[in-house]
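A single protein chain has been omitted; all remaining protein chains appear in their positions.
This part shows chain A:
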Amino acid sequence: MSGINRLDGGQIDRNNVLTFSFDGKRYSGFGGDTLVSALLANNVRLMGRSFKYHRPRGVFTAGSEEPNALVELRSGARREPNSRATVAELYEGLTAQSQNRFPSLRFDALAFNDTLASFLSSGFYYKTFMWPVAFWEKVYEPFIRRAAGLGRLSGEEDPDTYDKGFLHCDLLIVGAGPSGLAAALTAGRAGAEVILAEEDFALGGRLLAESGILTDRLASDWIEEVTAELVALPNVRLMTRTTVFGQYDHGIFGAVERVSDHIPEPQPNKPRQILWRIYSKRALLNAGATERPIPFENNDRPGIMLAGAMRAYANRWAVTAARNVVVFTNNDDGHRTARDLSEKGVDVAAVVDCRHNAPTSADFEVIEGAEVIGSRGRLGLKAVKMRFKDGSEREIACGALGVAGGWNPNVHLTCHKRGRPEWNGDISAFIPVKSEDSALRVAGAAAGIFSTHGALQSGAQGAIDALNDLGISARFPALPEAEDAPVNIAPFWYVKGGTGRAWLDLQNDVTIKDINLAHQEGFRSVEHVKRYTTLGMATDQGKTANIGALAVLADIEGKSIPEVGTTIFRPPYTPVSIGTFAGRSRGKEFRPYRLTPSHKWAAEQDAVFVEVGNWLRAQWFPLKGETHWRQSVDREVIAVRKSVGICDVTTLGKIDVQGADAAEFLNHIYCNGFAKLPVGKTRYGLILREDGMAMDDGTAARLAEDHFVITTTTANAVSAFRHMEFCRQCLWPGLDVQLISTTEAWAQFSVAGPNARKLMQKIVDTDHDITNEGFPYMACGEITICGGLRARLFRISFSGELAYEIAVPTRYGDALIRRLIEAGKEFDVVPYGTEALGVLRIEKGHAAGNELNGQSTAAMLGMGRMVSQKKDSIGRVLAGRPYLQRVDDYRLIGLLPVNLDSVILAGAHLMNVGMESCAANDQGWVTSAAYSPHIGSSIALAFLKKGDQRHGDVIRIVNPLSDGDIEAKVTSPHFIDPEGERLRV
């Protein structure tokens, strides 16, 4: 049994009985039903509670513009709040819950808000919660948070997947009503690549919702015939359940396809939804129109709905909201609803037409020049009150009221690129402005062409015009005969008079009084009124509300509606879930990281990893029995200084620079000179920005006259390469030089420590001399290792020890780390991670990211004299700015605590002894700090005013965040081997 309100006919499959539940109660419906049509069939009119006043509400529309019938769909992790029940397809076992009510939909405790209505008017929050300030956190915020929102999130991870896809076409047709179908037929037959997107699950649009509008045949037959032809055309892609929600630049549209929303859960390996980015050469908008209500006192009762929706429920879904109905209209379209319902056996008690020249009917009473002025029935409409043209009043019993205030073309997509619609007095609505830009055309009701004949014709013509732009000729197809009724409407925006509330925005509970209040309080612009009252700011974006508010404002100001203007429509047209935008970028896929060539091996050693830029690097390698990271790091540092250690340094940016002018190019890039660097030598290089501040540093190795291999820091690998390409292409395009990033091509390891050479000699093929004489400090060269594997060897050191960096093609990286560790056993070799790397470089006083943070100059880093004045390089001129040359500037220094047990924290600030700790007395800051096992205490690098002249002074390291205040001695930043002897042995 499926409901007492079910009529005959309709586009439903009566052989397919589906059971579902709403608020725990079981009902049944048919295939082709939506949740709303099935509920109405079962005589359920109360479907939700309003946002602010918790007023009982029923369904208001039959489409995606629905403001009232929002439910929590599904259960468990798949529960989706604020789902529009009007577009929720019924399936076997569907479960839905009403929302924003407690304890039940029929009795809602928070409905007491409704009795406080005069207190809760627009601006209530702004006015009420101003003071006392202390109340915010303890009283106001918890209260507001509890009361805010409609549905509840599941709080669980979404078990479904969401995909993204890209589509290209000649013509994107948005909407598959009569004009969209005519357009698709025209363009499809012409051989153009066509995408036809329809938000509904069925093609046909308004053809499904009307009866008898094709005059020479059944609409369902024509839809079936067109669909069959379109499906057979390989150049046409039919996309149902697909909402085109936004228009973007250059013919790009965003669309969401609801692949699995109409079934209990997605089929295996299918996504729930797909976000499509559609690249179109031309587009045709056939989005139809949305009916608008006529607000009157208490116009929000369950059972009061748009007349067109009432007609759609009767014709398409064969249901009526009640057995006796009234229609309130200002145009001929309302009479069509009365006629269709009457023909289906529904008792039409009256058509209340505010016009004085209303058409008459033999089947129902038409009351001219009258208005509906009120209603009765808290949980469901029982009667409406009307006022005759002579001023007398009467109550008419009815279970449902259809309101017909005229139709608004769905112009939204034409406004996403700042297009503003224009007023058309003939239909009393905004229509899309004729644009110079013909990439998006509009046809059918969306263009204000409201007859079915006009829709069919304009759709076909729109497709012909669009394809003509592309040089594709298309022929006008044979189209069905259809009604061509003119629009007869007398603008009537809202019922005046009365003391109660008349609702404009049903979802956000905005009344006509609220618009008046906003205006009284000085919010005159339509954009201000919107934000003050929240009109049009709910999930339906005011599709049924905005025009009414404009009319109220126009009356207050004594202006016309077009003079008041409209607010701007922005994407999305209907809500799109965040999961769809995220797509597969969830969890670890949100920000994928890169693995070093030794990652697998390091994981086998139980290394602890850390994210560095895009990379996952080994941070330290704990041994059995080590319970604190410091134990591991100290051991690694000591091992490097004592014997030898190995670190994967693949992540450093590597750029291959080749060409006859390679050296000259590097002279432009680096502030120091490279022209005279001999082949087979490496040099440290500092890159400045054009404003004179340090950008990045690294080494450049000259493998041949016309071939350098340079490195950048890990963090700046991408941006430094981009900068170099800018210099090459934009500043010195005449240089014969080419760049390529080879970061991924080479696995590179640092082998550092007094025994580094002995270890390297075990793997470097013997025909290469790597003795101190044959391969001195800063040497570089192409060699072979392990019996013929090509490799690059650099004698450079970040740790301050005798060190090499060895690079092999990336695929040999894993083998090389295993070979090095094996060969190094006799020297007690250790792998060391980024933490030990950091300690070693701080001990040596090498600058890294903490020092090269965009605020430091070469002079601050102690490298002022490196900036060559003999040649032009990026940043040289502005590095000479007087301010950057001042003598009291910061200089890089080392810090050693006076009390060796004290711990220095990076970020702390420096103050002179005896001075108050305040910003005015600030002397500098700590950039890097570490425990040095070599020194046996905490050490740090810092920038200190005139620091180079203050070695030996005692200064205070102040950390106001944790009341830290310790004394430290200013030293050279080089804590070990200041003369660099270890490097050269």
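Just so it is clear, contacts are C-beta pairs under 8 Å (C-beta built on N, C-alpha and C of every residue); 3 or more make two chains touch, one makes a residue touch a chain; residues count from 1.
We take it that contacts and distances are computed from a predicted model.
*Asks:* When one chain of this assembly is omitted, its UniProt record names it as which of these: "Sarcosine oxidase subunit delta", "Carbohydrate ABC transporter permease", "Sulfonate transport system ATP-binding protein" or "Beta-ketoacyl-[acyl-carrier-protein] synthase family protein"?
*Replies:* Options "Sarcosine oxidase subunit delta", "Carbohydrate ABC transporter permease", "Sulfonate transport system ATP-binding protein" or "Beta-ketoacyl-[acyl-carrier-protein] synthase family protein" narrow down to "Sarcosine oxidase subunit delta" for the missing chain.
*Asks:* Among A:E229, A:D465, A:E664 or A:D922, exactly one should touch the missing chain; which is it?
*Replies:* Residue touching the absent chain, from the options given: A:E664.
*Asks:* I'm checking contacts with the chain that's been left out. Which of A:V139, A:A397 or A:V877 qualifies?
*Replies:* A:V877
*Asks:* Any idea which of A:F201, A:W732 or A:Y777 touches the chain not displayed?
*Replies:* A:W732
*Asks:* Can you work out which residue in A:D691, A:D953 or A:E967 touches the chain that's missing from view?
*Replies:* Of all options in A:D691, A:D953 or A:E967, contact with the hidden chain holds for A:D691.
*Asks:* Hey, which chain A residues sit against the chain that's not shown?
*Replies:* Residues of chain A in touch with the missing chain: 248-252, 279, 417, 661, 664, 690-691, 718, 722, 725-726, 729-735, 872, 876-878, 880-881.
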